[in-house]
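Only a part of the assembly is drawn; its chains keep their places, and the rest are absent.
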């Protein structure tokens, strides 16, 4: 893989399309990055979970990546040396999608209370997705020990439910269309677990990169703001480009991307107060041991001038 | 004396052991010192004392024991099934032309397959839990056991078989009274090759898709950025591997006292 | 004693392996009366071992017949005991375990088995080594265990394939004398293969010389030596020397036509 | 061992040799065909096609992945990791093995560690490697390196220890200074055992590679297997499995061939 020369930004994402950053992997989108090639080079690659991304950044193997609440908190309190530089999307926004937890159409599990003793599908523990479960369990007075988590890739969840590998599974926007249309039982959504919208996914960068490649990150920030605008303005074109590039069915992407079935993505600027509240919540849930001042580990300086 | 191979201990060995221990202690002390002085980031290398403390904690609260038990159970059951099948197939294909005709090409083709790559397949077929892990361990360990059993049986000195026949051993008794004992060293070597494979498959399965076991405990540490747990789980894994390995060596020495 | 009489007529053995056919024995007929001590000598590769394994029933003849006491043999049997050059002891059994083996197969009771085995162990000067494994023994001791093992289950016929070939001279001589004593005491028929003419002449009543490959009986030579005398006396005697030379001569003729080995 | 009985042998004489060899080849591989046939049959009848894709479909997919070159970058990455890991383990393993055999202090320092590391299943070190090196190439290389190191160290250590002292003395009497002895005598004399160690290490390297790529990677054949399984493309997943198995098979065979060619003296 390699080049870590000053001009190259190595960028990791996890879920295609859902993470706006993943779209940077598409050559046609890269064409919209005006500074690319002059002020910086980009190497985009995919990991199977956000903790992998954090560890890759910690080990100096990547410069930037997309992480979710739980892994962001873990990144700061664990390996450290990472700073959030943009929001990717929010979960549980009243007008938008929130993670949906389904069981089979004829399942006995219809309410969160029924989850006691159940096996739950999750892409990886240590992710914000995992935190959604934990939050709901906490709301109804259960804990992680009352359920079994089964780690598997999102695309296998429908089949996993049908084969009885798990009793309920969580679906992000990209994959929620299928169980919804097949009439699976909705056990709960993150709207039920959280009081309101909270910032869920972030772009983080290693402090090393921010120090050594600040010009590159600076230039990238400028490009990123404009490419997000471009994506919103050319929604249909982006949908087919993404379907092509990631080899996903176009109707699947079309069915959610930038619709009400999608997350709230209108604000890429980091809302420090909301972020602080989210992190404190994770501490309350027992996911992290201690809280921290997000001001020290998040900044808008790379994007705010270009908004 | 080969590394880690001596069965008996004398004074010289103890002196050597002492010297080895000194170097080990020096390195462990250096580890602790480096961590205390924060020469390395604690996330990469937490202090030894912290790791040991966590190991003790997790052992006392039963976590280690519970997960360790699951790992051991999966590896051992799989290994035992693989050994049974492998020895039967291996011995029979060395002694019977039909079995050889059938199994030789299959062993030839099956042996080099990195069975570990079947983890996603098994995951998809059977999900997680004990059975798929045991099944995959069985598949992975079958080949070396069968191959070694076959070769060892094939290489049994013909004169031994003839000796037994002339003393009145019937064809039916031959297997039990001569072939198996004579092939035992080779068969046990096959089991010794299979042992680490059984552990690797178990750990990797637990890491890729587990909900329990030492491999899960370890990868959980990585996913939750708790490097102390990673090291603590590794200590348990080391102990486990060491005990398994030693156990098999002792068993071998017992069974093959005559070699 | 009328047991242990071996009759071989028109024996032929062809090996087939990987599509190649090697004729090892060709039209060999031989009569060994019961109680005879017959040695077989012949050039290397002439088929001596093959002949022995055919008699033992380990190999199947291509044509011809082998009978023991006028019954054609079918496979190995406890009436014929082989002593192999490389001992072929069961390495996983102790000396006692090896010597007992044949008796176990005949369902001899435990204490009787042990007594019989002990008798032969003692006969071979192996007492004190009952619980040793073969790997703990020297070559000479292993050969004595092999002999004890075969004698213990009392085959009528002893078939020996260069049993002393791997041993050094003094040991060899002492085992030869041991073997002669046993042969006399236990009244066995012995077919003894060797490449050593002196050994053949010293030990046996008759020597069969085989032709070179493919082997058959070239001739047999009667040995007329007074065996009541000591080894030294025998070796110094004229009969012995003369017979030895005859056998040598006869064997030479076969060997000389073999191309010389290259160094 | 041959399976021919005498009737077959008579038959053989009446058939031309190339044809005979062909018939023989077919006969020997019939069992594979039987297994493949059963599998082909079972797929779609006994079990769903999606669960167990038939060999024909896997074959086609394998060909597709290879001919379109889709798998090639991943294969390259994986083989690169194996090559580097193995090469490192050879260099370090030989130096360590020979060093330990010839020098008491080196032996004292490392013996304990090898004894401790020896029984650890190397795949269990992947999480540690993730901590140190992240989830990419370096981690895979480290695991391959560690897994292959021990057979190579063991073989070269034992061989270097058992080396015929007369060889060393021969060199000394002909004027080779002591410090050159390891390079000029010990290593060459140890080469046959080193080669054996490498032969044992190759299959281990593949196991280690796939383990590392399954647990932590974003490239390579192990990752492709996991990725295809996660998107439910099981036929392709099996195809990648076939490809990695073929790679392992041919690496071992190729190595054995090269070994026979290159080391004529052993």
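Chains here go by letter, A, B, C and D, matching the order in which they are written, and residues are numbered from 1 within each.
Keep this in mind: contacts are C-beta pairs under 8 Å (C-beta built on N, C-alpha and C of every residue); 3 or more make two chains touch, one makes a residue touch a chain.
Since the structure is predicted, the reported quantities are computational estimates derived from the model, not experimental observations.
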- Note on the structure: Counted across the whole structure file, the chains come to A x1, B x1, C x2, D x1
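Here, only the chains that are shown with their structure count from here on.
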- Note on the structure: In terms of mean CA position, the chain most removed from subunit D is C
- Heading the list of chain pairs by contact pairs is B-D
- Inter-centroid spacing, subunit D versus subunit B (mean Cα positions, whole Å): 18
- Expressed in whole Å, how far the mean CA point of subunit A lies from that of subunit C is 85
- Note on the structure: Here the gap between subunit C and subunit D, centre to centre from mean Cα coordinates and rounded to Å, is 49
- Message: If I count partner chains per residue in subunit A, which residues reach a count of at least 2?
- Response: 55, 58, 152, 156, 159
- Message: Give the residues of subunit C touching no fewer than two other chains, as numbers and ranges.
- Response: none
- Per the touch rule, the subunit A residues reaching subunit D in their complex are 1-2, 12, 45-48, 52, 55-62, 152-156, 159
- Okay, in this complex, where on subunit B does subunit C touch? 157, 159-160, 162-169, 173, 178, 181-182, 184, 256-259
- In their shared complex, subunit B is touched by residues of subunit D numbered 1, 3, 28-32, 34-35, 51, 108-116, 118-128, 130-132, 153-154, 157-158, 203, 206-207, 209-211, 214-215, 221-222, 225-226, 228-230, 234, 237-238, 240-241, 244-245, 248-249, 252
